[in-house]
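For this depiction, one protein chain was excluded, whereas all remaining protein chains were kept in their positions.
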Amino acid sequence: MSVVTPVVSPVLTPEVMSSRRPTGALLRSALGLRRTQIGFGLVLLIVAIAFIGPLVAPHGANDFVGTPNTPSVPGALFGTDHIGQDVWSRFLHGGLTILALAAAATGLGLTLGVAVGLVAAYSRNVLDDVLMRIMDVILAFPQIMLALVAIATVGPNPATIILAVGLTTMPRVARVTRGAAQPVVERDFVAAAEAIGVPRFRILLSEIFPNVLSPLLVEGSLRLTYAIGVIAALAFLGFTTNPGSADWGLMIQENYIALTVQPWGVVLPVAAIALLTVGTGLVGDGIARAAAGIDRSRGAA
Amino acid sequence: GTSSSTTGPSAAASPKRGGSFRLGVTGGGANDIIDGQNIVTKPDQARLVAGFETLLEYDEDYKLQTTGLAESVTQDAPDQWTIRVKQGITFHDGKTLSADDVIYSLRRILTGSEGLFGNAGLMSVDPNNMTKMDDRTVRLKLKQADSTIADQLGQYYNGVVPVGYTRSGPQNGTGPYKVQSFNKGQQSVHVRNANYWRSGQPYFDQVTVIDFPDPSAQVNALLSGQIDAMTDIPFAQITVVKAHGGLAVLEGNGAGWLPLCMAIDMPPFDNNDVRQAFRLIADRNALLQQVLSGHGRVANDLYSPFDPAFDSSLPQRHQDIAQAKALLKKAGRENMVVDLHTTDGAAGMVDSANVFATQAAAAGVTINVHNDPNYYGDQYLKLAFSVDFWGTRNYLPQVANGSLPTAPYNECHWPPKGSNYVSLYQQALAEVDTGKRADIIHQMQKLEYDQGGYIIPFFNNLVDAYNTKVQGFRVSKATLNLDSFGHGFRTIWFA
Amino acid sequence: MVKPAIVVDRLHIAIRGSGLEIVNDLSFAIAPGEVLGLVGESGSGKTTVGLALLGHARRGAEIVGGSVRIGDIDVLELDSAARTRLRGRVISYVPQDPASALNPALRIGTQLREVLEAHGFGKSGDERRARIAEMMREVALPDTARFLRNYPHELSGGQQQRIGLAIAFACRPRVIVLDEPTTGLDVTTQAHVLDTVRELASTHGVAALYVSHDLAVVGTLASRVAVMYAGRIIELGPASEMFSASSHPYTQRLIVAIPHLTGGRELVGIAGHAPSPGRRPPGCAFEPRCTFALPECREAMPALRSIGQVHDVRCVRAEDVLHHAPTRSGEVPHDADRRVVQPVLALQGVHAAYRRTTVLHDINFEIAPHECLALVGESGSGKTTLARSIAGLHSDRWGAITFQGTPLQKVARARPREVRRSIQYVFQNPYGSLNPRRTIRQIVSQPLEVFGSVKKGQIDERVAAMLQRVSLTAAYADRFPDQLSGGERQRVAIARALICDPSILICDEVTSALDVSVQAAIVELLHGLQRDLGLAMLFVTHNLPLVRSIAQRVAVMSRGRIVELGGVAQVLETPRDAYTLRLLADTPSLEAALETAAS
Partner (left out) sequence: MLDRPGAATGPARTGGIRMFILRRILQGLLVLVLVSIVVFAATQALPGDPARAILGRTATPASLAALREQLHLNRPVLDQYVTWATGLLHGDAGTSLAAQEPVAKLLGDRFINTAFLLLCSGLISIPLSILIGAYAALWRDRPFDVATSLITLVFAALPEFVVGVALVVLFATTVFHFLPAITLIPPGGRPWEQPIALILPTLTLVLAVTPYVVRIMRASMVEVLESDYVEMARLKGLPERLVLRRHALPNALGPTFQVIAINLAYLAGGVIVVEYIFNYAGIGGALRDAVANRDIPVVQALAMSIAGLYVILNLLADIATILVTPRLRTRL
């Protein structure tokens, strides 16, 4: 008698049924975590303040509303700052600059870093060494120090700060990217692509890059927190972009002297910055955990 | 400006010897120096006056007195002065002060390459025409008539140094304290000069001058008792210090000033209407309130208020936006945009710029403030619009420093071409009769008041703080902080 | 019958929280000195059971019911301290993957010693040292201090595995659990390990549970075999009966799926794959794949009933099954007209190296169209290197590789598009060869985009067609690799190769990562394709029996040299080279299994 010819069983497992992008899945499952939700909440809150603040601020950023450094002034919710401007209004006005700077710097750093990291990992030859040594050179300077010198050199304009922070972010990102990409480069699907002659650039972009996304998301959020920190610290040390303009970093520097008398001028921006960094940190954390989860199940599959 | 409220203790309490006094001074850095005749950073002032003294001295009303090293300084003729030093004054190394030292000191100042601070003011002294009359007497023949020599000799930075003195050599002065150790950017330790010529003084065994880049660290140090006095307390902290038991604030109403400087030969300020408009934009009281929290006096675009010849009859300028707009319209400069350069060189410089920028907006003028760490670099004195800071001086000396073509710090490029300002200055110098000289000075001040490049919103008080266990501080019009550091730390003591 | 050393009774293990059962109502006993084989395909719950015997459940799983008695103590009742004392002393465990189970940071000597110390085995340091030396000899490893100072990564896979055994046997336990101790080892090493296990078990009267997915291996070792499917034992009986008179459809299919060393025949895989926990049907878990299935099979899981005194089975139709044992189709046809045509691929004096070490020496052979040449040899013999050299993935090689007469550049990228298209490569591990972040459609259609051979519009249907060809459905196109079973992934990999309609297919151990049943299905597929499409094929494997079922000619490789090359039957039946002989001897096969079972 004959043997049954094989037909694929119609039995489909649920995960086979549901078909979703891993990256999207990663974010989704990350968002499932409480910490990620809180993190996003915080980030959104601060971003909202930064964008909507200027519209709802009771006073102009530079209006003189009362005696300097007085916590309680009629019409000034959180009192006045070092030159008698309304702290609350300046706070509402001051978010955009530092957010923009930090975001731009981090973006720059990520882009460059990822590029370098991928190329280094994929070219398993001297180019790898060269690139990584160059990264080492940059790494050898503390971010803040390099920023200090750069700013002293060309003056504290936004471009300088973005460039300085961005460039010092690059090598750290590059390291992570390279680390994550190295095992991927050895995977057979890369060889498979090479075997049919897929162009190198495409291999980097569509074969390797997607597979290092999850660590990058985490790194990205971490870098953002660093960037914010550095930019704030620069302001604290007195190196900021256009003075007089409301800017959280600048506010801290201007009012830090009055901390014990009129804390709000420092507390508000610091709190905002801290919440923002905590937020991004939480998000990164969530993504990391989710990624760990996903990658583990994939590894076990 | 409140001064009475914070007067130091009555001098009645009899001074006591002993103790180690620690002073915190704002600023300082690796470029600190100790030099009997020059300063770079603020702490240098304290170190200078601890070790060196001048021939003449200003009293607490900014009047010249012969309490210094000179027993007399007289103008024998418009272009001749005679200096006679007191008897039995010795330097730290025991050598007695003589005419030679005076000559050497003046020569050193006049040697351009030394780059000393007093150089500009003593231009008219002829280094090759100083004659030693006797051991204690020197006669100066001037290149040109100059009646301000005495003023210059009273400036703290024109200290008397012994023959052969160099900055790198031993710090040998007549002052109450000898340098024991000096670490640039950190601190210097000065020990009591045992055979100081003023009997009984000084009182401390030791004085330590500490640099503080960060004012709030300075305040914290004072609060936590790690220093006994500090210069330039941030206005914000005044309430804190007052509230804190055992601390007091010393507010000397000196005549330091933070001008906004318009270069009168550079667009847009080469048009006096624009300058006038800007002068009318400034709300001087608001600036005083915002920048100094009121710790100062409203000014009238003129400097040297303590000069007997200061013309206080000129009408006080007030803000007048409408008028300013009109003038700008006239000058075809409506809605103009201009850069204003400033730096953290002295407290309030950045804030002044910002506040003025805000006020200017009302007149449709957009001012972009640039806070430039490299401000005193190449472009200094080449800027159209900038902020600067000055200390207390009488009129003519100040002019020599800042308002003549030959002046080292002429931010405004004053005077305008074809003006008789310079010749007026020469006359004033030559004029021996104070009354006549005052008239000439009034003319000069009128010129600056009407056409000058300075906007001077206020004179700022020197606000310092100290621990009340320190006695002897007096409220004065002194040029330097803390009553000129308690006259080189010799009139103060621990209770 | 002697009192069993260990008795497992109604064991239930579930995924923590969910209550989904991984292992369901599992009972068996093992007598001292007896080896019980536990077989089943990947995911059936073997490891979970094995660990449960030591009262351990992996993170996320928990033991929810039943008992595990060793002598008169119930392992599951013990507190953690007592359990710790038990483990490694009374019952010990040999892990599935020695490479990862040995601490990379500790010398093997330390890892041996610490278990003795932990259980106070041996009074003095000397005694322990003596015991360790003894152990090393028992597992046929050098007992020198020098060797003990090695770190795990400095040992070969086989050596590592034997260290695992040594550790397990160190304290002379009464029961030992071996979890696929030979997976990933080449046959020779495997043979060594199996012998060692047999030795130790019998000489020390240790009751052993031998977990494996390879019936043949189990057959050579175990006296009784339990077959697991989807967390349940579906058949349990003496090894002999299992092979000769298996009464469960699944067991039968497993046996049919095993390639035969003697007399090649088409393999028959089992369609579909076992349901994972939580997706197991209420009735018989095998029912969806079962050819004997009755309606009632859907209702409830058949009880384990005994047929014959020590033979239990979970099937309502056990008797019919027994009598309808599936027959095996005949020999794989050997086409003789190989030589007349020009070869597709020809290698002359090919050498390859990694930096200074040359790993391939003077390789010569040809492959004709329609022909499948099998390349066999132990691990490390250079098979992959050779395959990769042909595919243009290993550039450090010299000697001539000609494709349809024209010599090939070393690097794939340098080769003309036509050539890249015509030579296709299928990788050893389907889990690594598919980009987890791309859909099946993207993966399969990639060659089309590179070669631009097909218009945008038709890509999808080509992909669909290819998926059909490898007996998947178009529905798979939108999924991601991690949503497919191993077999399905390998099919996708094959589809990606076929979509270029190549003239030669290089398969590097395409089945070694898969279960036998799946392996059979894949081989079936490849064979069909080769036959229908007239593909030439280089089939790399270390599984000799498999060669029979797919290749016409076989090349035997050892240490980078081809030691024997000829027709399959001729090489396997009358081998000339000593190495081939040893390879054959070491290969565990059903025949051998049946013999041991019979004896």
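The first chain written gets the first letter, and so on, giving A, B and C; residue counts start at 1 in each chain.
Please note the rule applied: a contact is a pair of C-beta atoms (placed from the backbone, for glycine too) under 8 Å apart; a residue touches a chain by one contact, two chains touch by 3 or more.
Since the model is a prediction, treat every value here as computed from it, not as a measurement.
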item	value
Chains in view touching the one left out	A, B, C
Which residue of C:S100, C:T262 or C:T473 touches the chain not shown here	C:S100
Options C:H12, C:R69, C:R85 or C:R174, residue touching the unrepresented chain	C:R85
Selected from B:Q152, B:T174, B:Q187 or B:T358 as touching the chain missing from the view	B:Q187
Residue touching the undisplayed chain, where the options are A:L27, A:I83, A:L204 or A:I273	A:I273
Touch list for chain B against the chain that is not drawn	29-32, 38-41, 112-117, 119-120, 168, 181, 183-187, 189, 210, 212-214, 216-221, 223-224, 226, 345, 373-374, 376-378, 380, 388-389, 408-409
Residues in chain A touching the chain absent from view	35, 133-134, 136-137, 139-145, 148-149, 152-154, 225, 229, 232-233, 236-237, 252, 256, 259-260, 266, 270, 273-278, 281-282, 285, 288, 296
Contact footprint on chain C, counting only the chain that is left out	51, 54, 56, 58-59, 84-89, 92-93, 95, 97, 99-106, 114-115, 118-119, 146, 149-151, 153-157, 159-160, 167, 184-185, 379-380, 429
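The rule we apply is simple: only the chains that are shown with their structure count from here on.
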item	value
Separation of chain B from chain C, taking each centre as the mean of its C-alpha atoms, in whole Å	91
Rounded Å distance, chain A centre to chain C centre (Cα mean)	45
Residues within chain A bordering two or more other chains	none
Residue ranges of chain B touching chain A (in the complex, touch as defined)	215-216, 234-237, 239-240, 286, 289-291, 293-294, 342, 344, 350-351, 353-355, 357-358, 361, 368-374
Complex contact set, residues of chain A against chain C	1, 3-4, 6-9, 11-16, 18-23, 187-189, 191-198, 206-207, 210-211, 213, 297-298, 301
Interfacial residue positions of chain A with respect to chain B in the complex	62-64, 67-69, 82-84, 151-152, 155-156, 238-240, 242-244, 255-262
